[in-house]
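Got a structure for you, written out below as structure tokens; questions coming shortly.
Here the complex is missing a single protein chain, while all its other protein chains stay put.
The letters A, B, C and D name the chains in turn, as written, and every chain counts its residues from 1.
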Amino acid sequence: MSMAASTDTQLQASAAKPDTHAPPPRRPRSFPWAPYLLSAPGLALFAVLLLVPLAMTFLLSLNSFSFYGGIENVWQLGNYAEIIADDYFHEVFLRTFRIAAVVTILCAVFGAPEAYILRRMKSPWRGLCLLIVLGPLLISVVSRTLGWALLFGSTGLVNQGLMALGLIATPIEFMYTETGVIIALTHVLVPFMVLSVWASLQRLDPQVENAALSLGAGPLTVMRRVVLPQIVPGILSGSIIVFALAASAFATPAIIGGRRLKVAATLAYDEFLNTLNWPLGATVAVLLLIANIVIIVGCNRLVERRYKQVFE
Amino acid sequence: MTYLVLDQLTKRFANWTAVDRVSLTVEKGELISLLGPSGCGKTTTLQMIAGFLDADGGRVMLDGQDLLAKKPNERGLGIVFQSYALFPHMTAAENVAFGLEMRKIARADRDRMVADALKLVGLEQYGDRHPRRMSGGQQQRVALARALVIKPSLLLLDEPLSNLDAKMREEMQIELRRIQRTVGTTMILVTHDQSEAMALSDRVVVMNKGRVQQVASPQEAYDRPANAFVANFLGRTNLLPGMVGSGAAGTVITVADSVWPVSQPVPPGPGALAVRPEKIGFVDAGGLSGTVLARVFQGTQWLFEIETAAGRVMVIRQHDGSPLPAERERVTIGWRPQDMAVMPADPEADLSAREAA
Amino acid sequence: MTYLVLDQLTKRFANWTAVDRVSLTVEKGELISLLGPSGCGKTTTLQMIAGFLDADGGRVMLDGQDLLAKKPNERGLGIVFQSYALFPHMTAAENVAFGLEMRKIARADRDRMVADALKLVGLEQYGDRHPRRMSGGQQQRVALARALVIKPSLLLLDEPLSNLDAKMREEMQIELRRIQRTVGTTMILVTHDQSEAMALSDRVVVMNKGRVQQVASPQEAYDRPANAFVANFLGRTNLLPGMVGSGAAGTVITVADSVWPVSQPVPPGPGALAVRPEKIGFVDAGGLSGTVLARVFQGTQWLFEIETAAGRVMVIRQHDGSPLPAERERVTIGWRPQDMAVMPADPEADLSAREAA
Amino acid sequence: MNRNGPLALIFHVLFLGFLLAPILIVCAVAFTSQGYLSLPTEGLSLRWFRAIGDNPEFIRAFKDSLLLGAVSSTLAILVAVPAALAIARHQFFGREAIQALFLSPLMVPHIVLGIAFLRFFTMIGLGGTFVGLVLSHVIIILPFALRLILAASTGMDRAVENAASSLGASSWTCFRRVTLPLILPGVASGWVLAFINSFDEVTMTVFIASPETTTLPVRLFLYIQDNIDPLVAAVSAVLIFLTVAAMLVLDRVYGLERLLVGKGRD
Partner (left out) sequence: QTGAQDKTLYVAAYGGSFEQTMRKDIIPAFEKATGVKVEYVAGNSTDNLAKLQAQKGNQQIDVVILDDGPMYQAVALNFCADLAKAPVYDQLYDLAKMPSGKAINFGAVGTGIVYNKAYFDENKIPAPTSWKDIEDPRYKKKLVVPPINNSYGLHALVMMARLNGGGETNIEPGFKEFKDKINPNVLAYEPSPGKMTELFQSNQAVIAVWGSGRAKALADTGFPATFTYPKEGGIVLGSAACQVAGSKNAAEAQKFIQHMLGVEAQTALAVNAGFGPVNKTVELPAEKQVGIPYGPEQVGKLLVVDWDTINKNREAWNKRWTREIER
């Protein structure tokens, strides 16, 4: 045995010498099919059921419309030109993304800590509270906003209470204001943030937080420096959902904001249903989609690069 | 000067008592090792001191103050976790710097201290690598550097060197010892490596099933174990059955074909003779005879297993070039009477050991 | 019978070569240890054999077949991961049963085998505990049981015993050896514990910086290291500077106040004398004189540091009760000429060690 | 386990209060004895709950909604899980494009999708069918499922999966026995979100639903065409009650914690 071993050593040493700098044979890498196969079902479904309708919508946006003639099969960019030239549309789009951005930030600021707090709760409470968080999603937007109106309307409980206490003289405007839309949207969308942060919190090793504590970090610092960076994927997912939903939300802005606070979705709705000017509505939708994708993919890429470590 | 006091510290998980009324007093600047079989509650004890687990009973006093009342981040301890618990999203250097940032050390000082700490653990070139891209031992060293760099007055080390090779391990041991001496850090070290515990610690605490078995200096615990559990746990011991009786020169114990004088007062009748393998030598005559069953090379020493009429006996001889018997050779083994201990036969040695705590 | 062949296996991470043209031949039923400093590429090598990392170059043949072409789950290997990699959502028993389920073992057999495996690692009472609720050592033992229970023909063990105490460790070593003998399992063991490697393995592979330094039987690697790196890595060595010259009885080397006969052909001039600490004894005269700087108790042995005119010398003596010098005592040390090696002075020993590979 | 400090608990209570306030108000309104929306000031009444029983089409629509939600969210999960795994752990050409495609339904106002689907389905003969309804819902809820599963599976410890395959598990078994249980909290919450969104969708469904299969929200939407009355609140209250009951049953049978938190964790 030991003889064999020593000869082996010798062989090894002498064999290694000559080709010290010869590169080892490279192994050819086969094309990575796996990710494509994995996403194939989804891609097929989307290609047929989403891309075709979206393409139809895009083509629609190139058509023209007149009240008596209806949709005319001409191909032109007039609708785009109209939107780009008209500052009414600029205002609507700007408002849309302003609201979406503020809502996203609010949801992240309140939703992420809530998910973290939930995770640290004891067993029966945790499930219960998680359920409560899902609550807003369970009632239809109509009754939800009804609740808001009853609470925050000029004659609502909050305003009446505040006035009774003498804190305010006139009711605080909530209905038909941007603030109202933002609060109501935050209310509906924050569960998405909580759930998605929750999903990524599950992976965290509690000992890592302990390590930070032991190094003298206060609870807030632990959250900011240790927990937060690790749950970036969750916050990102939540933000993307919230932003996209807020930017394309229809019901809440329509009911709480009313017609004077138009956003892109209510604008498209109007064009589609009230004036039947589908080409213009489709143009609004296409522009909204493009703007959304640019913003979201941009942020996604930025965040994934910034937190590369966490995403591997 | 008493620095850290554990008083009847207890932890129960559901119906499982992981730590059972552990009491211990640690002097300032002392290095204490916690020793014990896997699952005996060492990590749990440290986690309670650090404040990550709530104690179910007992107190912890640090420097006269009740530690359990403080939040973990205010206890100011340094900890090396058994599972490392590195921040996965930070580089090695950022991991090490974290504690310093918390202490608001100026940027320049911090960078220097981080570089020093990484150098200390031999990772000066790995500062900007993330934990996921490091080997097990490298991660462990980052964890060590992270705890050392903040120069805590109390340092809890949970198997800090388990993934390091002997060379690195020894260097780290020397470093720990140096820090303990120069900075005056009090350290509690959990280790499964007895020679590490022996070499490093001022005192060792031997635990079993959540209870403290013995607290003593290494040599004392080794040479005068409080009970059979400690004797067995700290290095190997041969326990040979024999018969205690009275010979011409006083009390003697007869083990198979050999007779040994007994100096302790032991009642006559069945007894057991305990002798550590490294105290046994090969003699020409006047000892226990047997056959070499196996000889195993262990680096600096050889381990022999000898089949005798009193059972298998383990013998350790230094690998110092002196001639040693081969396998299947017939030999006679012997030891000096003062190196052996005689106790009455006790079939339930382990059980009694638990009760003794 | 050649079983496993690694041929020029290479792995690069970005610009870092973690494993550099490693070649190795393993016989069926052999137990091979991978030894080397932390971060030298041991884990990476195992991961490539197992198929979790794609090799950047080279081949792996198992039983004559190209292993790299197979999917990991078809390779039929058993692995103990350095980080355990237990399934967190399964109990210990479920973890162990997993591999058996994959092999479609009938329920009753499976339960029995799982119980046996858990018993083997001393966790028979912990079957229905989840990993999160287990101590580090317990988790490691579950990982070991999980790999052993499927009785793989090739077993890769990445520091499988690093978190176990000496007793448990020894039991596990004996178990591994037994399984290797009875089942005929071929094993590749990564360990940082040299005595473990020495005790268990048929051959050791010493690695450094991704390259193989020596492949040999433990004793051979220890006694006849291929280069200074191996000599240094496998246990401690004293390297004493001296002057080679010719004396009355042939070539001699003079180290401070002592003179030693040299049997190897060494050119006269500055040289170095290498001798392992455990080969050095305390003699009355005719050796190197010095003062005891420190003596450290290490369980079965004592470590001395002696200050001599030729530098510090480490000496290991067995803790066998024989009288040993105290600190600050003046002593003379000596060794047998056949236990020492003489080499020409080489200021860049470490560098040359790298080049030698 | 770390506990929450008092500040955290205050935050938590305020947060839940914020979420619950409008819901509680709505539930309270459901008990009014008045014929119109008002907080019950003079006496509670169950008349609006009885009114639900008088509207059998609500019950039918509720069943349709349940079926639609269950079928479409399950389909969405089946498609989303592999896609999420591909995106989470592979770097491949077109990854971002695929991700954007999967997310795009979130970004188009539902009215536009509704019209587009109606035109498309009419074209291919799926108009007014349940299949069409399911497919369109799968499309719009898939992003929710996908993003949540993505959040759960990025950064998952690969070593565990390696361990499984080393023990002989095929990719499928490895996924079923190891990966899936580990990302289960994400999958479960993804399903729940998808279900709720499908269950709640009205803007698009109005166009795709047929007289034979109409969902509850569409029914409600049509019901309130000329008059909102407390029936809407009563329906919401019943929905909330049913959800809580379903969750409790689920908790008993399977364990909510285990589903949303994962097995063997604390």
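One rule holds in what follows: a contact is a pair of C-beta atoms (placed from the backbone, for glycine too) under 8 Å apart; a residue touches a chain by one contact, two chains touch by 3 or more.
Keep in mind it's a predicted model, so treat the numbers as computed, not measured.
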For the chain that's not shown, point to the residue among D:L67, D:L180 or D:I228 touching it. D:I228
Among the options A:G70, A:P124, A:G161 or A:G298, which residue touches the chain absent from this view? A:G70
From the list A:F58, A:Y176 or A:F311, which touches the chain that is not on show? A:Y176
Sort through A:G156, A:P191, A:P219 or A:P233 and give me the one touching the missing partner chain. A:G156
Using the touch rule from the top, list residues of subunit D that touch the missing partner. 34-38, 115, 118-119, 122-123, 127-128, 206-207, 210-212, 214, 221-229
Touching the unshown chain, subunit A contributes residues 66-68, 70-71, 88, 91, 142, 146, 149-150, 153-156, 175-176, 255, 258-260, 262, 270, 272-278
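Methods note: only the chains that are shown with their structure count from here on.
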Subunit A-subunit B separation of Cα centroids, rounded to whole Å: 53
Would you kindly tell me how far, in whole Å, the mean C-alpha position of subunit C lies from that of subunit B? 21
Give me the residues of subunit A that touch two or more other chains. 210, 213, 219, 230, 310, 312
Any chance you could list the residues of subunit B touching two or more other chains? 52, 83, 88
Within their complex, subunit A touches subunit B through residues 205, 207-208, 210-219, 221-222, 225-226, 229-230, 307, 309-310, 312
Complex contact set, residues of subunit B against subunit A: 47, 50-52, 71-79, 81, 83, 85-90, 98-99, 102-103, 130, 132, 146, 150
Where on subunit A is subunit D touching in the complex? 32, 34-36, 38-39, 41-43, 45-46, 49-54, 56-57, 110, 113-114, 117-118, 120-121, 123, 126-127, 129-148, 150-151, 157, 187, 190-192, 195-200, 202-203, 206, 209-210, 213, 219, 230, 233-234, 236-238, 240-241, 244-245, 247-248, 250-251, 264-265, 268-269, 272-273, 278, 281-282, 285, 288-289, 292-293, 296-297, 300-301, 310-312
